[in-house]
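What follows is one structure encoded as structure tokens, with my remarks underneath.
Yeah, one chain of the complex is gone here, protein chain that is, but the others are all in their spots.
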Amino acid sequence: MKETAPEAAITTPTRRPTVPALDEKIGERIPVLDHGFVSLVDYMGDDQAIVQAARVSYGRGTKRAREDRGLIRYLLRHHHTTPFEMCEIKVHVKLPIFVARQMIRTRTANVNEYSGRYSILDREFYVPDASVLASQSTSNRQGRGDTVSPERAREVLEILKRDAEQAYDHYEGMLGGASATQTTGEQRGEESEGIARELARINLPVSFYTQWYWKIDLHNLLRFIALRADAHAQYEIRVYAEALAALTKLWVPDAYEAFVDFQLEAASLSRMELDALKRLLKGETPDLAALGMSAREQAEFKRRFDLA
Amino acid sequence: MKETAPEAAITTPTRRPTVPALDEKIGERIPVLDHGFVSLVDYMGDDQAIVQAARVSYGRGTKRAREDRGLIRYLLRHHHTTPFEMCEIKVHVKLPIFVARQMIRTRTANVNEYSGRYSILDREFYVPDASVLASQSTSNRQGRGDTVSPERAREVLEILKRDAEQAYDHYEGMLGGASATQTTGEQRGEESEGIARELARINLPVSFYTQWYWKIDLHNLLRFIALRADAHAQYEIRVYAEALAALTKLWVPDAYEAFVDFQLEAASLSRMELDALKRLLKGETPDLAALGMSAREQAEFKRRFDLA
Amino acid sequence: MKETAPEAAITTPTRRPTVPALDEKIGERIPVLDHGFVSLVDYMGDDQAIVQAARVSYGRGTKRAREDRGLIRYLLRHHHTTPFEMCEIKVHVKLPIFVARQMIRTRTANVNEYSGRYSILDREFYVPDASVLASQSTSNRQGRGDTVSPERAREVLEILKRDAEQAYDHYEGMLGGASATQTTGEQRGEESEGIARELARINLPVSFYTQWYWKIDLHNLLRFIALRADAHAQYEIRVYAEALAALTKLWVPDAYEAFVDFQLEAASLSRMELDALKRLLKGETPDLAALGMSAREQAEFKRRFDLA
Partner (left out) sequence: MKETAPEAAITTPTRRPTVPALDEKIGERIPVLDHGFVSLVDYMGDDQAIVQAARVSYGRGTKRAREDRGLIRYLLRHHHTTPFEMCEIKVHVKLPIFVARQMIRTRTANVNEYSGRYSILDREFYVPDASVLASQSTSNRQGRGDTVSPERAREVLEILKRDAEQAYDHYEGMLGGASATQTTGEQRGEESEGIARELARINLPVSFYTQWYWKIDLHNLLRFIALRADAHAQYEIRVYAEALAALTKLWVPDAYEAFVDFQLEAASLSRMELDALKRLLKGETPDLAALGMSAREQAEFKRRFDLA
């Protein structure tokens, strides 16, 4: 799975909207995890393209009344999402299979993935750093708790490495002579009988790396980042979301700032929470249970607003 | 509905793939119908981007075995559609509402439309040229038959114009003072009481022009062209599909050529038609009805292959 | 455009999940506007189907820890949206074209619309009730302000009716003999030369009624309702959203209640609003502008929490 050469650094003139700060990142590999990366391939549009699309919808009046940054903030705040669909980005990503399995759930992306039926996978698998090797969380059914002891970490990492190496050795062995001949299509009769690539690969664990081209519009990219850069997301996908967030910030600085203010660091308050807040601001001490909040909601509400 | 100024002709350097022949079309208005147009705003990718995405999926081997054009033809012929999703195009389109109502059915496009709630529509409506004014087809339930007589054409066009003009006069009248103040938001108390734009517009016929930004990936654009450049599509949308086809041909010449050969001028033959053809080629004279073809299918089959 | 007969009231046994309160609404026409309706055709799933899908994802543990209603509320509150996609509903809707043009923007719905190319449209158009005939809002660029005077309302309604009637008279006239023969396909040579249906219809205003079958999953239906039952939506689509909301409440009462609490009557608070609230609750009087709120945001914030 030798990666295709970094996209050529040839520069051509264009009449399309260009974002110099992003443009120079084309072909650069942002390292993620132990062997992964995110690499910008192409993009379409910029902050101004959002404004342009919004103005066809909301008319000339908006042009004078608000400046561009204000308009972008207004759109994002009021969930006028279609103008953000007018920008598009394409990246080349190398990522472990178990991360790819989460990322593919963003159905609005276009994807071309490396195929283990056509090609032989490389001996590259993810082994977590000891610093992120944690026990099951006791409070969060899907997440991690405390880091494990250094001895236990050593044991676990040893198992993960050994099993992955052995799985790959057996993968190669099962491919037999075929592995050496993939690009020519010839077969060497003298070697051990190989089995088809599409079968041999089923022995490989989900820690192995795959790669793909991934293309998505800005609106759906922001949704992806909000979902996967969240503290509840698994660490190993969060780092990919963060790499994409860094590119997005370069690409559409105004939209990204609005996204942080109105989505990433915003919060949705329930009918009951709004009710409780109004009462608190009037100096009352509302009975949260009576307002309809579950025990868990009450706890989250108090935590959010530093209430006793 | 004064159109936004043609996209600026400023040229900047970029490391993105660029198609000079398409790039120079940016901002140029391709006239369609009496007042409409298609204008290229932006694009992402080129023929090479299809190849690049395909090779991550199908591996290095493909690189040597076939050249790029051959690979693109292979992909299109075998319905490997995802590499074609890696290219994206954005156009500004002005079109009658009844055409927009058909075009919006392509759900895979991103759209920002001019809003009759926010802004006042212009006095611009479609009146067909006499040369395309035809009677209802007697053979095709959805289409047109023969052109009508010049006298009848004159009558019909007169009606269409007069009704549209009158509808617009009344639209303006209903807007009252509001119409003059849309950009400032002020109200002139002394004028006739205006009603809201979102209500006044319901008086306008579907021949009136609207406009939008429309963005789509190449795979879905080709599907759109196949569907709407077809002889069964209404003439008024076909001309938009043709304008888009012309841009596509400049953009991705190899993919477009393959599309013509394997889709646009190809045909899907049913199980029964394939059976009949095999028999015909062996010198037999198959009983088409006995093979399971309906009367209509038999007629179409004979027409397609110039059979008696 | 005679509507197809109400779906037959035949009852059959099924092993599928059934919601009796919704089932008995099948085929019943809920009137909307002057000639429109929403009519339930079919549905799949119920509250329990949401729980069933969630449990395959979140495991057996959830079964014991929380009861079904609690799980549904948890899912909706934390934007775990996929279990809500497991329910589907199909309705037959009759609606003015200008409302259809808004509703079609929900791209996740499946739609089969009445075609003015195949069939002749009926003489049915929307005329607003005087009680909803309002001037342009001065504060809201897209909405309505005060109701107009009874005299002006009479005038406006008169124009709308007269223009629509006249447009339809001319539509019929342009169809000529063809109009009488649509179901048989015959042609009466003696009558005035007709033009094709697909052309004649362009004379009709967007107030005319169309109809369609509309199918959507519960997650996307709730998004539709949130968007279109909102106070900023145009009145004429709001009433359709409300009819759908009433059906949804019968269908999945637990999910609908959660939707009201965590979405419909909830609010998204920005980073700056959250900051301001924390300070207010500590007894401080924060400088909203210094926290980064625009003048409009400050006004909305104060209004939301009844602050001076």
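Chains: A, B and C, in written order; residue numbering restarts at 1 for each.
What we mean here is this: a residue touches a chain if its C-beta (ideal position, glycine included) is under 8 Å from a C-beta of that chain, and two chains touch if they have at least 3 such contacts.
None of these values were measured; they are calculated from a predicted model.
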Absent-chain contact - pick from A:27, A:70 or A:173: A:173
Hidden partner interface residues of chain A, rising order: 96-98, 100-101, 104-105, 107, 111, 115-118, 126, 128, 133-138, 141-145, 148-149, 152, 156, 159-160, 163-164, 166-167, 170, 173-175, 178, 185, 187, 192-199, 201-207, 234
Residues in chain C touching the chain absent from view: 2, 4, 7, 9-18, 20, 23-24, 26-27, 41-45, 49, 52-62, 64-65, 82-83, 85-86, 88, 90, 92, 110-115, 118-119, 182-183, 185, 211-213, 215, 217
For chain B, residues in touch with the removed chain: 58-59, 61-62, 70, 73-74, 77, 79, 141-142, 227, 260-263, 265-274, 277-278, 280-282, 292, 294, 296-297, 304-307
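FYI, only the chains that are shown with their structure count from here on.
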Angular offset of chain B relative to chain C [C-alpha, multiple of 5 degrees]: 180
Separation of mean Cα positions, chain B and chain A [Å, integer]: 34
CA centroid of chain B to CA centroid of chain C, Å: 27
For chain A paired with chain C, centre-to-centre distance based on mean C-alpha positions, whole Å: 33
Residue list for chain A, restricted to those that touch at least two other chains: 58-59, 61-62
